[in-house]
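Note that one protein chain is taken out, while the other chains of the complex remain in position.
Chain naming follows the written order as A, B and C, and within any one chain the residues start at number 1.
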Amino acid sequence: MKSWKAWKAKHSNELTLLLILLGVFVLMSVLSPSKFLSPGNIQTMAFQMPEFGLMALGMMAAILTGGINLSITSVGALSGIVSAFVLSSPWAKTNPVLATLLAVVVCVAIAALTGLLNGFVIAYVGVAAMLTTLGTMTLFDGISLNLTKGGSIAGFPSLFIQIGNGSVGGIPIPILIYTVAVVAAYYILERSAWGIQVYMTGCNRIATSFSGINTKRTLLLVYVFSSVMAGLGGLIIISRYNSAKVDYGSSYMMNSVAAVVLGGTSINGGHGTVAGTVIAVAIIQMVSSGLNILGVNRYIVDIVIGVILIAVLAIRSLAGIYDRAKLLRKHTAS
Amino acid sequence: MKKVLALILSAALCLSMAACDGGSTPTTVGSQPAADSGKTDSADESKSGTKTIAVMPKLVGIPYFTQTGEGAQQAGKDLGVNVIYTGPTKADAAEQVKMIEDLITRKVDAICVAPNDAAAVIPVLQKAKAAGILILDWDTPVNDEVVDASVHQIDDKEFGEHLVDQLVKAMGTDSGDFAYVTGGLSAPNLNAWYDAGMAYAKTKYPNLHLVTDKIPTDEKQQVAYTKTLDLIKAYPDLKGIVALSTPAPLGCAQAVREKGLQGKISVVGSAVEADSQEFLEDGSLDSASLWDCASLGYLTVSIAKTMLDGQKLTNGMELKGKDGTIKLQLKSDGKTIIMGPPADYVKK
Amino acid sequence: MDGAFLELDHISKTFPGVKALSDVHFDILPGEVHALVGENGAGKSTLIKIMSGVYQPDKGGVIRVNGKETNISGTIDAIRQGIAVIYQDFSLFGNLTAAENIGINGAIDKNRLVVNWKKMYQEAKKALEIVGADIDPSVTLGNLSVAKQQMVAIASAIAQDAKMIIMDEPTSSLSKTEIDKLFEIIGTLKKKNIAVMFVSHKLDEVFRVSDRITVFRDGRYISTAKSGEVNTDQLISMMVGRKVLDKNYANLEKKNGVALEVNRLTKEGNFKDISFRLFKGEVLGITGLVGAGRSEMAQAIFGINRADSGEILVDGEKVRINSPTDAMNAGIAYIPENRQTQGLIQDQTVESNIALPLLKHYTNRIGLVKRGNQRAFAEKWIDRLDVRPKNPELLAMQLSGGNQQKVVLAKWIAADARILIVDEPTNGVDIGAKAEIHRIIREIAAAGTSVILISSELPEILSVSDRILVMRRGRIAGEFVNKDVTQEMIMDKALVSNR
Partner (left out) sequence: MKKLLRKKEFSIFLIIVFISIVITVASPTFLRPDNLIDVLKGNVVLGIMALGMLPVLISGGIDLSVTGTIALSAVLCGKLMVTYGSNIWMVFLLAILIGAGIGFLDGIIIAKLRIPPIVTTLGMQSVFVGIVLLYTNGDWITNLPPWFKQFGTFTVGVLPNGSGGTLGIPVQIVFLIAAGLITWFVLKYTLIGRGIYAIGGSRSSALRVGYNIDRIQVFIYMYCGVMAGIAGVLHTSIVQQVDPNTFTGMELNVIVAVVIGGASTVGGSGTVFGTFLGVILMAVLENGMVLARIPTFWQKIVMGIIIVIATSFDVINHKREQNKLVRVDIEE
């Protein structure tokens, strides 16, 4: 019982989010049982969430260090486009298996490269993350545009299409990939030595480097991680849409920031959990498809998400102020 | 403390839901059945006797697609079917796919889509078909066996060439510098018009000289306006501009008007009549070519209805059109419908 | 005392756990320079904070301004009553011009809507002239030398027509000539009948400027004397007290090999020609005034800021140290002076703080942290250093200063470095914890670790170290074997330019 209390205290934020998620789910189900609860819809959401979720995980890593990665969707698009060239090449027709594998490798590689660029400028040159990624966002978009000449690249091997559209035992492949990525992200960020360094750097970069940790390297890798997540997202996107194009998923950029912050990650870095982000992503996903199914005006979705974001943070910070006051009273008492 | 948070949020949600009642009507312009189908969970649209036809534009909220929407809704009333006219808020293929997926969940009877990106929608359309939904495309072809019928306001090739002819007519000569200003570099149909136009110009008007690659204006009149100003200066000998996408011609015309170059530079393009009137008046816009958008929307619904009623499409069959009955122009493939030649709007 | 501008009586201040001041007295006359001296932790800064309204004294204390009893409710109130403080960090705006730093308080005080730059510049100019500083009011403060910034701070105090200016360690980072200049300024302030409270370690300076000197020790008032009537040695003995120091240093000259050797280490503008040897299992005390370049030197050895020239040998091997990581690999650990921002990650748990430098020790092959081991490890060290409360899940910031310091120690002792550099380990730590920390240092030395103890607290140095180096203005000014060396001898080296 006591341990449960402790656990509860430790994860109160995630629990609150779960409660909200539940609330949304119930609300939607009540408003439209036959549609929202239909297996079809559940599956649809399972298909839609991963690409967004991956972007959000990438964004989270950057925000954990007190930075931000505005180039995230551009990275997704760029790496997607490059691997699309591999997939649409005549050679791919003849041997789809190799092509698909190569595409994945290329996608991740390109993403990693973009991450290295971001990371280098941010960690070693020392430019503010926001500025750097604003610049590289334009740069990457430019490259994508240049490569595609604005058109879309299509005609992938059907094997590759499966990545985004297939399912095994009724479970969509994207959600499987996403699950793997989430677990990986959890272990990398919250359980690995490097991950802990990320959190520490986010909390207090000086003290961390005084502890003999190479914070520059840590930071560099954070942006590589961020980009790779975006790359995977891009991969799923091009597979789902059976084509690659510059502006695919552009709408995810600010949404992913919202998801991360909603998930309890501090915008100043150092605190936040993968679980929180994942739940927040689910909330946003549910709100938006839910409202869609209800035939509600598209624009309402943005409004609702904005309101939820501010409301959650407002109450969080009020709670924080309240707790701090309590702590103070305790101190002065002693 | 945290409990409160959860409560307040659910409250916030309910509120926004309430807001929807008022809000939802716009996107589903006037089509009551669709509008309230959300709140009072009238089960599946199909169960409620009348058929439900979903018409999805590339995006909602630009004049062109508002007019097509009105046409579609009109048809809905006349033909006694529910028409859901809804689409993404920006021309993003990803958004569009999601919304189609949600339409499948809503178990509509037919989906007529104007795809932002043909390839992108094919997988989801296949899903829809698997769910027994009738698939049409309109405005922009999907070019895939998944569609049961494809409604073309006009053949892209013809239209691209038509615009070039219009330009030559406006310039009064078939030689000189000209430029293309386009809505976006990644809009398939605009690119199709451009490519067709260029190929045509090369062969038919060899003396027409394109000064620079097509200039993107991200579907914004203001950008088209400034870019045109730049164009005019960068290429002093510029004689004509072909402006693709509905905002672009207006922006170009505005620039020409401001510089008082009506006589010197001719602007033709694809624009909605209503908006282009004022520019046509003072000659800053020489001609705007476009099909009757409302008819397009109407025709699409009307064809969908016919097919849902189980009739087979045949060339020349009688069909209810926006302005009385029309003869169906069906191509040999048995599924490609051409609405007819574009209308050219010029100074009245 | 009659005619005193400010007078404090029976002032006490208690914090959770610590009694910082107990029943102290202080008064200052208009146009008088009154020095307050005492070792670290004597309660000087607490008194300043009370005078400047940052703290409120405990009940029973009396504050009189111009003979009228009053209380100083806050920093703004202090300024209104004519008391200005020049903190060591000056609390100025580096991004604004000198003129604005001087003039803005006035504008705010009068709650003007529009700033009159012409007037502000005039006031600033006037104030700077009074100070006698040749500073262009339009220059951005950040681009000025520390000394000039200090002058700006003084000028701003004058601009707010302060009747009394408190200077906290004003000379700590000034050059010889700059100090002379400062004293001139203090002279002019006297003429303007402004009282100056001069808080400093540096006795030779104290004697130079002050009319009266008050000595505090361990939060108590010791005595006040006219500066003519006491000499350095008396003063030092008052500060130090007649307490017998338990010199529990292990033994002299234990020559079981050199652990660390530093040769002619030099960094422009930080330190010059630092050469010394550190023996195995020895505690080498390095003392000197704040700003003598001790921390800079230590940080160079730890690779935080690279030295320009010179060499470092560990166990006779020459090592290249360009980053803390290099230093750790060479077996060197550094416990920084500023616990709050450099030593600890305040909003992380004690456990993760302790474990941070050693992460790789409890990570498995694929780089995951073995939580069990980490927890066990953390608990072991919490136990061994008796960190209270014994809860590895507490956030570092929830601990008292002493326990925080223990956590920092644990973190590095655990990393069992062969060479441990400890920078001001007992800064702002209560007596009990202090003793413990000393014990811990001796223990690890006994266990064979070589320790460099940097401290400006002589009793600490004397009670813990085997040998003592004294630094002054970026150089090593003297070396003692901790046998019959006295605080007086050390002070002498640290303070007085070769006499």
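Assume a residue touches a chain if its C-beta (ideal position, glycine included) is under 8 Å from a C-beta of that chain, and two chains touch if they have at least 3 such contacts.
Everything quoted here is computed from the prediction, not taken from an experiment.
Visitor: Report, in label order, the displayed chains that the undisplayed chain touches.
Guide: Hidden chain contacts in the full assembly come out as A, B, C.
Visitor: Among C:Ile11, C:Val65, C:Ile104 or C:Ile452, which residue is in touch with the absent chain?
Guide: Of these options, the touching residue for the absent chain is C:Ile104.
Visitor: Where the complex has a chain not shown, which of A:Val82, A:Ala123, A:Met137 or A:Ile163 is the residue touching it?
Guide: Answer from the full complex: A:Met137 touches the omitted chain.
Visitor: In the full complex, which of C:Gly31, C:Gly187, C:Gly291 or C:Gly478 touches the chain missing from this view?
Guide: Of all options in C:Gly31, C:Gly187, C:Gly291 or C:Gly478, contact with the hidden chain holds for C:Gly291.
Visitor: Suppose we count only contacts with the excluded chain; which residues of subunit A make the list?
Guide: Contact residues on subunit A toward the absent chain are 68, 70, 121, 125-128, 130-132, 134-143, 145-146, 149-150, 254, 257-258, 261, 267-268, 297-303, 305-307, 309-310, 313-314, 317-318, 320-321.
Visitor: Of the residues in subunit B, which ones touch the absent chain?
Guide: That gives, for subunit B, the contact residues 23, 26-27, 59-63, 66, 89-90, 185, 212-216, 219-222, 225-227, 229-231, 233-234, 236, 247, 250-251, 254, 258, 274-275, 278.
Visitor: Touching the hidden chain in the full complex, which residues of subunit C are there? Just list them.
Guide: Residues of subunit C in touch with the missing chain: 75-76, 91-96, 100, 104-105, 107-109, 111-115, 117, 143, 145, 173-176, 178, 268-272, 291-293, 296, 472-475, 497.
We take it that only the chains that are shown with their structure count from here on.
Visitor: Tell me, which chains sit next to both subunit A and subunit C?
Guide: Shared contacts of subunit A and subunit C: no chain.
Visitor: Among all other chains, pick the one whose mean CA position is farthest from the mean CA position of subunit A.
Guide: Computed centres place C farthest from subunit A.
Visitor: By Cα centroids, which chain is closest to the centre of the whole protein?
Guide: Closest chain centre to the overall C-alpha centroid: A.
Visitor: Where the CA atoms of subunit A average out and where those of subunit C average out, how many Å apart are those spots?
Guide: About 45 Å, centre to centre.
Visitor: Report, in whole Å, the distance between the mean C-alpha point of subunit A and the mean C-alpha point of subunit B.
Guide: Going by mean C-alpha positions, subunit A sits 33 Å from subunit B.
Visitor: Can you check how far apart subunit B and subunit C are, centre to centre, with Cα atoms defining each centre and the answer in Å?
Guide: It comes to 72 Å between the two C-alpha centres.
Visitor: Can you check the complex and tell me which residues of subunit A touch subunit B?
Guide: Those residues of subunit A that touch subunit B are 12-13, 15-16, 19-20, 23-24, 27, 31-35, 38, 40-41, 44, 47-48, 51, 145, 148-152, 154-155, 161, 164-165, 237, 240-243, 245-251, 287, 289, 291-300, 303-304, 307-308, 311-312, 315-316, 318-319, 322.
Visitor: List the residues on subunit B that touch subunit A in their complex, please.
Guide: Its residues touching subunit A are 1-6, 8-10, 12-14, 16-17, 19-20, 23-28, 34-35, 37-39, 41, 43-44, 60, 84, 86, 88-90, 92-95, 97-99, 101-102, 104-107, 117-123, 131, 184-188, 191, 216.
Visitor: Considering the complex alone, what residue numbers of subunit C touch subunit A?
Guide: Listed in rising order, the residues of subunit C that touch subunit A are 16, 304, 323-325, 327-328, 333-334, 336, 341-348, 352, 356-357, 359-360, 363, 366-369, 371, 411.
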